[in-house]
Structures are given as structure tokens and as C-alpha cells.
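The full complex has more chains than appear here; those shown keep their coordinates.
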């Protein structure tokens, strides 16, 4: 059993639902862990993670529209508006999605489903440099399952 | 420290909130890991996972009604309607619940609370064969905590 850990940096555009599958998969495959678990962690409170359908851009647009509908940028609804109308909605949208994901690894590769991608959701109305922490635990030769 | 991994197949009925605690616990207990972490992963984008109250069937009905209320099957709300009115709502309901769960193991057993069960949520209006990936990491003799 072995552990590997790294930090990635991702630059986002405003309100971006950005696929990060390639970056995460590339680092994972380089670690030569055959069977294991990958943890993806985002150390931010106004951006979050999600595993979602990655074939259709319409899915991302509909997801964004849904989140805006249930978490409107209406400053009269919130006390915490220090950084503008997108400030508190960004925290709530983060709460409704994920700060951390754990994904199985088999045969040295992420076991995402056919239609699954890993996404970083930028909830702020401005671009940001976002960090990701990847931690992989596993063994180099698979156990007999 | 040891790792074990398997795939389970679960056949769902339309819009089913199906308890899978027995299947998951049975496999976990057979691995003879005393202290560890179990990861449950669903490689689908229109079905998801949840730990929820498992004593009352009314809880499942109320949870289903809540999800339909905030994610209505109204095709005018979505661009992505390729597979019908339940298509995009299934992706959004998956985003609001879980694709992955990590559950502690102690004394060789899942440490679910008294009222907790593990559920697979089928968000589509048709039956499906769904896969689950279980990964268990831990040690055969417990460490002194």
C-alpha cells in the first residue's frame, strides 16, 4: 500500500462549469497504483466539485440554470453580501454540491462511468485561480477480489 | 493494510429508492477487514446514492416528492430533453445527492447509525441495471485508537 499526493492549479472563467477529468486522470495514471481510491478535494468555499454527464453541453447549461433558480442572486435574501450579489449564492451552491469526491481506481485507471466527467464549478462572477488536492491510496499489484 | 474491490449489479424499477444496505454489508463483512473505510461508488449520471432513514417508507415517499417539487419534469425548463421529461431532472437529482459515499468500518462491520440505510436512487422513469463499485481499505487487526 502506498500514498501519493499533489496540488493542481486550475484557472476558471466566471461561473464556469469546467471539466477537469483529463488533468485528474493524467496525474492518477502516472502514480502506477493498480487498485485504490482517489480523493479530489477543493479548498475553497465559493467553488465546488461534481461528477456529472460530460457528453452534452446542454446538461451544464441546465444545471447552471437550475442552481440560479433555487439560489437566486437577490441581495434582499441574504445578510452576507460583502462581495456582491454572487457572494452568498456561491457559498450555498457549494453546499448543495461537493467539496470532496472519492473515486475508485482499478487497473491503474479512474473507474468513472461511460458518461461521467469530473467538474469544477466556479460559482463566482469573476475568474479565479483554484487549487485542487489529489490524494491516491492503493497498491501496485491488485489484490484478489 | 489491505485493499479489496468488487462490482455489484443492482436492477432497479422506475424511480425506485432502493435500499442496498444488505448487499453492501454482506460483501464488506466477508473481506475480514477489522478497521477501515468502505467507498461505495455509482458510475452513472441518472442514478445516485444516499444514506437516509430506513425505518419508515414514508420518508422515502416524502424525499421523492421533495425532489420532484424542486426539480420538476417540465420540459420547458431544460434544453437537454433527448430522452424525455425525466432525462435532465435525473442529472440534477443526481447532482443534489451523492455519486460516492465513504463509510467507516470497525470490528469488521459498517458503522452505520441505528436508523441509517444505504440507498440507490433510480431517477429515470424506466428500470435499469446499475453497477456499484465497492472498495475497502483497512487492516485485519485494529490499531489502538
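Letters A and B mark the chains as written, and numbering starts fresh at 1 in each.
The rule is short, and it goes like this: contacts are C-beta pairs under 8 Å (C-beta built on N, C-alpha and C of every residue); 3 or more make two chains touch, one makes a residue touch a chain.
Just so we're clear, the structure is a prediction, and the values are computed from it rather than from any experiment.
Of the identical protein chains in this complex, 2 are displayed in place, while the full assembly in this structure file contains 3 copies of the same sequence.
In the analysis below, only the chains that are shown with their structure count from here on.
Chain geometry summary: the mean Cα position of chain A and that of chain B are 19 Å apart. Those residues of chain B whose C-beta lies close enough to touch chain A in the complex are 1-6, 37, 39, 41-46, 70-71, 77-80, 82, 88, 91-92, 94-96, 99-100, 102, 131, 133, 135, 137. Those residues of chain A that touch chain B in the shared complex are 1, 35-37, 50-53, 56, 58-59, 61-63, 65-66, 70, 96-97, 101-104, 106, 111-116, 137-139, 142-143, 145.
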